[in-house]
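With one protein chain held back, the other chains of the complex are shown just where they sit.
The letters A, B and C name the chains in turn, as written, and every chain counts its residues from 1.
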Amino acid sequence: MAPVAGPVWRRAVSEGLGTALFLSTIVGSGIMGNRLSGGDAAMTLLVNSMATGLMLAVLIVILAPLSGAHLNPAVTLLEALQRRTAWGELAPYVAGQILGAFVGVAIAHLMFGQDIFTASHHARAGGAQLLSEFIATFGLFTVIRGTARRHPEVTALAVGGYITSAYWFTASTAFANPAVTLARCVTDTFAGIRPQDAPGFLVAQLLGAAAATGLFSWLDRRRPEQP
Amino acid sequence: MAPVAGPVWRRAVSEGLGTALFLSTIVGSGIMGNRLSGGDAAMTLLVNSMATGLMLAVLIVILAPLSGAHLNPAVTLLEALQRRTAWGELAPYVAGQILGAFVGVAIAHLMFGQDIFTASHHARAGGAQLLSEFIATFGLFTVIRGTARRHPEVTALAVGGYITSAYWFTASTAFANPAVTLARCVTDTFAGIRPQDAPGFLVAQLLGAAAATGLFSWLDRRRPEQP
Amino acid sequence: MAPVAGPVWRRAVSEGLGTALFLSTIVGSGIMGNRLSGGDAAMTLLVNSMATGLMLAVLIVILAPLSGAHLNPAVTLLEALQRRTAWGELAPYVAGQILGAFVGVAIAHLMFGQDIFTASHHARAGGAQLLSEFIATFGLFTVIRGTARRHPEVTALAVGGYITSAYWFTASTAFANPAVTLARCVTDTFAGIRPQDAPGFLVAQLLGAAAATGLFSWLDRRRPEQP
Partner (left out) sequence: MAPVAGPVWRRAVSEGLGTALFLSTIVGSGIMGNRLSGGDAAMTLLVNSMATGLMLAVLIVILAPLSGAHLNPAVTLLEALQRRTAWGELAPYVAGQILGAFVGVAIAHLMFGQDIFTASHHARAGGAQLLSEFIATFGLFTVIRGTARRHPEVTALAVGGYITSAYWFTASTAFANPAVTLARCVTDTFAGIRPQDAPGFLVAQLLGAAAATGLFSWLDRRRPEQP
């Protein structure tokens, strides 16, 4: 992640702006795809995965110089554990990410003439779903760690491309992000997840992130971290 | 935006060439998608969004060194307000953009054997549509401002990727451009918009552009503008 | 175009290798798309346009350092007229391009268990088709001229992205290449064109290439050619 500066609350707003646009894209493109295709799930996931991956890449390009473009509480937590983000910045970053995510869902609903928030009835439970989230987040953190020393544009393209791919190769469509998971509880549309299924997703995501970080640190041991 | 030089009327022709190819793509790919898919709206918007985003990225790569590749009166207006474009260049730029946009629609119609211009009957009205245009243009200007100091290729990929995504996550399919909006009034095809719906779109677009410019200037305050 | 060296016949083989892989992609992906979709024209053109644009970008990246990656007799002709390619190299280049194109069609047919060559019955005639080829080639040469001084990777992405887009916004699906046009006469599949329709396409393509070269030279006059 690129070095960033400036007051932490300004960077927290940057993270919130990013997750708001991100969630508007996830939820809005799901609604649009579902409407235009008359409920064709393959076509809807195709446009949903394409719109989401492109927007994520764009957001990382724009926001990396401003706030590091974490856009994901698990990223911020791992950055803090590895002492690349100060512990005191964890709370404002995560607050910005979660608040922005909910604002993004609300904006998507308003753009499509729906209620601001509605509890989701989309069941995503069971071992196969949890393994999917573990693998999806393991892959995401492998990509983030694997491109951390490159230009932000490389990270952006790799993360965006990975997410579009992961929508399809996992059974859960790769949430891989606690803020995204929480905010998708309040949309009863294509992208939603039942609130009672969210805690399992969060645990699987954190385990996947930790496993990837550990494995990649070992794989990459030969190259000392530049200061 | 890259620094440009040469007589202003030559740069206005560059802007007109760009918006002509841009509108030919928007309108032409909508006609082609609709014809080949037998009216499948999801498939048509898929190819429409893909063709439009790719062409926009290509046009920015080509025309950034010649005229800055604004391709959008709202961009030129904001550049003038921020004193990066001389006020005397606003009129020729915007004239080139609007004239080119109408020429582009005419060329698309001729390529598909249709009348040169026909008034659109595609209704795009109501608060959800106006909010969509506000958000679509807010996002576009966030992307433009967020990549303004990078290579034109980064701006090109980011803007093109954003527009393909925004076709799907907004209810209005992201016009986000006054010249595009005016020219799409005279095509009674997939991409059209009723003339009476255009003024609301223009106002929403200008408000979205202004809001993004203000917010991003504040977010980015720590980095002084290079001369 | 990048400077190249080595004996001209080796570079002609490079051009032939490129057009062979290019035509195999155009014809093969058309057959595959048509088969798998049960004749759905929109789905077939979607995969056809995607496969063709990606392959063209890849071929330009690979072959630009070896032979300039013209892959198109109209490009070689314009390069010769502008004295960037020696006149004596025109014939071997064009011969390599056309021969490679026919080999590519034959390989596609063999991969899909069809006769090596079959005359096409796909009618592509009339003014709208000819205007489409003029515009398609005009756009292609605008892209080529507009990226000629950049890295080959920029040209590759821009040309590939343009062709995927142009498949959709023109009524002819953007042949834009005389060697491609001739070789597509001998495939009676999705990508074919009736032999009697080819001459009109060739004329429209050459006129479009000349118009774009002239306009772009004027637009770009302020920047003298580097030696």
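Simple rule for what comes next: contacts are C-beta pairs under 8 Å (C-beta built on N, C-alpha and C of every residue); 3 or more make two chains touch, one makes a residue touch a chain.
Since we're looking at a predicted model, the values are computed, not measured.
Undergrad: For the chain that is not shown, enumerate the shown chains it touches in the whole assembly.
TA: For the complete complex, the undisplayed chain touches A, C.
Undergrad: Out of C:Gly6, C:Gly127 or C:Pro199, which is the one that touches the chain we can't see?
TA: Missing-chain contact among the listed residues: C:Gly6.
Undergrad: Among A:Phe112, A:Tyr162 or A:Phe175, which residue is in touch with the absent chain?
TA: A:Tyr162
Undergrad: Among A:Ala51, A:Val143 or A:Cys185, which residue is in touch with the absent chain?
TA: Touching the chain that is not displayed is residue A:Val143.
Undergrad: For chain C, which residues touch the unseen chain?
TA: For chain C, the residues touching the absent chain are 5-6, 10, 13-14, 17, 21, 24-25, 27-29, 32-33, 36-38, 40, 43-44, 46-48, 50-52, 54-55, 57-58, 61-63, 65-66, 107-108, 110-113, 153, 160.
Undergrad: State which residues belonging to chain A touch the missing partner chain.
TA: Against the missing chain, chain A presents residues 40-43, 45-46, 49, 53, 126, 128, 131-132, 135, 139, 142-143, 146-147, 150, 154, 158, 161-162, 164-165, 167-171, 215, 218-223.
We adopt the following convention: only the chains that are shown with their structure count from here on.
Undergrad: Edges wherever two chains touch, nodes for the chains themselves; is that graph a line, a ring, a star, complete, or other here?
TA: Here the contact pattern is a line, an open path with two ends.
Undergrad: Tell me, please, which chain's centre (mean of its C-alpha atoms) is farthest from the centre of chain C?
TA: Max centre-to-centre separation from chain C belongs to A.
Undergrad: Enter the angle, 0 to 180° in steps of 5, of the rotation superposing CA atoms of chain A on those of chain B.
TA: It works out to 90 degrees.
Undergrad: Mind checking the centre-to-centre distance between chain B and chain C? Centres are C-alpha means, answer in whole Å.
TA: Centres of chain B and chain C (C-alpha means) sit 28 Å apart.
Undergrad: What are the residues of chain C that contact at least two other chains?
TA: Expected reply: no residues.
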